[in-house]
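Inspection log for the structure reproduced underneath, given as structure tokens.
Omission of a single protein chain aside, the complex is shown with its protein chains in their original locations.
Per-chain residue numbering starts at 1, and chain names A and B are given in the order in which the chains are listed.
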Amino acid sequence: MSAEPLSTEQPSVPEAWVRIRGLRYVRGEQVIFDGVDMDIPRGRLTAIMGPSGTGKTTLLRLIGGQLRADAGTVEVAGQNVASLHSKALYRLRKRMGMLFQNGALLTDLSVFDNVAFPLREHTRLPERMIRDLVLMKLHAVGLRGARELMPAQLSGGMARRVALARAIALDPEMVLFDEPFTGQDPISLGVLVTLLRSLTDALGLTSVVVSHDVQESLSIADYVYVISAGRVVEHGTPQALWQSTSPWVQQFLQGQSDGPVPFHYPASDYRADLLADGL
Amino acid sequence: MMDFLQRLGATTLGVTERIGRGHLFLLYVLGGFPSLLPRFGLVIKQIYASGVLSLLIIAVSGLFVGMVLALQGYNTLVDFGATESLGVVVALSLVRELGPVMGALLFAGRAGSALTAEIGLMKATEQLSAMEMMAVNPLHRVVAPRLLGGIIAMPLLAAIFSAVGIVGGYLVAVGLLGVDEGAFWSQMQAKVDLFDDVASGVIKSVVFGFVVTWIALFEGYDAVPTSEGVSRATTRTVVHASLAVLGLNFILTALMFGDD
Partner (left out) sequence: MMQSRSVQIWVGLFVIAGMAALLMLSIKVSNIRAFSNEQGYELNANFENIGGLKVRSPVTMAGVVVGRVSHIGFDSEIYEAVVTLNIDPRYDNLPEDTSASIFTSGLLGEQYIGLEAGGAENYLHDGDRIQLTQSAIVLEKLIGQFLVSQADE
């Protein structure tokens, strides 16, 4: 215990639970992040937005310690994630939950056993108590009645809610959400949006939502980072963001088809291209 | 010429790297074995998946192989008037070679491919990633029980293959071809040795179970996490595991029966 100071004893932590400085990450030839700085405040819902393919999921994996940065630091709860050995990393991960894009439920376990999984792996609680805890978490996401179902029998939205119940099973301090709104019908979307906000408030969670769904993300976030081409383009409260003077941010928020990001993929001159074929 | 050299070099490096990763993978998985003892239920589930579910194909194949052995053996032995030795021929072929080898080949096709597909899909659907984020090591929680399950199931399956095969041979030899029942069994007992033949067959099948399961699990874990990648990995499992079984069988046979 003495080797790792608890987060509450760290003077620098209270505002920012996750602190990213000068992050650089390269995959193959492609530079995914180049000099990203970010502070994710404790007990708030932070949205990280950006177009597809900007490495938002990669960012979550860097925070969770599944990937290591090529340069710069990612600090979670005052600990540099990249420098942790695997035991300490696993200890840190017990303090965070992650919701994967498609839920990533264990397909050979029922809904109940999926939510019970982290409890059974990490605690020696008696089965009765695990049952109570699981039912409480399932109740919180409104799926107490679905406990006997197998993951294959769930709709996409339900699977995500079960995964959410599983992510909060160990009462983590932070939950990372990977594209929670993608591909949902309006009703499940509404359910998920409400759940995210209410769970963050009720459990005092530090929530990080990675998404490209502008309306939903801005409607619930306390703070927003917009990233593009490996850099933070803009950050601030949702209100501040709408006021942004950056034409790129305006194009992204309003979903315009042409603007700083051109409609056309870079190509040679149209006229010349057509004529070239006629020769 | 340079092109050829470069390609040869690249292939060699690629293969060597993969073999290295396979061994590291095995090392990490074996590290999970001690934690399995208090949770043997996980292993039992895997013995079910790779053992019980392969039982039917193993038993049916064993029966037919034994029956064919008896028919073919009879045709050869009848020329020498040595049909009493039919029991020996059937039993030795099965116990020494066909039980472990055919059993392992069927095991690779039935259980090995299923393991690769299962692990590959778990990777593709981020289940393994999710476990890591839940601070659970998937190599210990998912892969290790499957490896141990395979190592336990394979020798039992091979023994069942041989036993059923001998019964099949008996049915054909005594029932169909009229070989004397007493001679069939007593000749067999006189020539088949518990240690040289039965025990070495068991050792073979333990090794095969280990290698087939290892290859299957590594292929799944190493698969490109797409449906195409998983299907390719499944094919590779069957091909590589079968080749490994046949190659190893030669080495093991040379080691165990070579000085006879």
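Basically, contacts are C-beta pairs under 8 Å (C-beta built on N, C-alpha and C of every residue); 3 or more make two chains touch, one makes a residue touch a chain.
Note that the structure is predicted; figures quoted are calculated from it, not measured.
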- Note on the structure: Neighbours of the unshown chain, displayed set only, are B
- Touch assignment to the omitted chain, from B:T16, B:Q189 or B:S227, lands on B:Q189
- Query: Which is it among B:E126, B:D197 or B:E219 that touches the chain not included here?
  - Reply: B:D197
- Could you tell me which of B:G32, B:G73 or B:P155 touches the chain that is not displayed? B:P155
- Query: For subunit B, which residues reach the chain that was dropped from this view?
  - Reply: 41, 44-45, 47-48, 51-52, 55, 80, 82, 91, 95, 153, 155-157, 159-160, 162-164, 166, 185, 188-195, 197-198, 201-202
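FYI, only the chains that are shown with their structure count from here on.
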- Message: Using Cα averages as centroids, what's the distance between subunit A and subunit B in whole Å?
- Response: 43
- Message: Please output the residues of subunit A touching subunit B within their complex, sorted ascending.
- Response: 61, 64, 66, 90-91, 93-94, 96-98, 100-102, 104-107, 117-118, 121-122, 163, 166, 170, 176
- subunit A-touching residues of subunit B, taken from the complex the two chains share: 121-122, 125-127, 129-137, 141
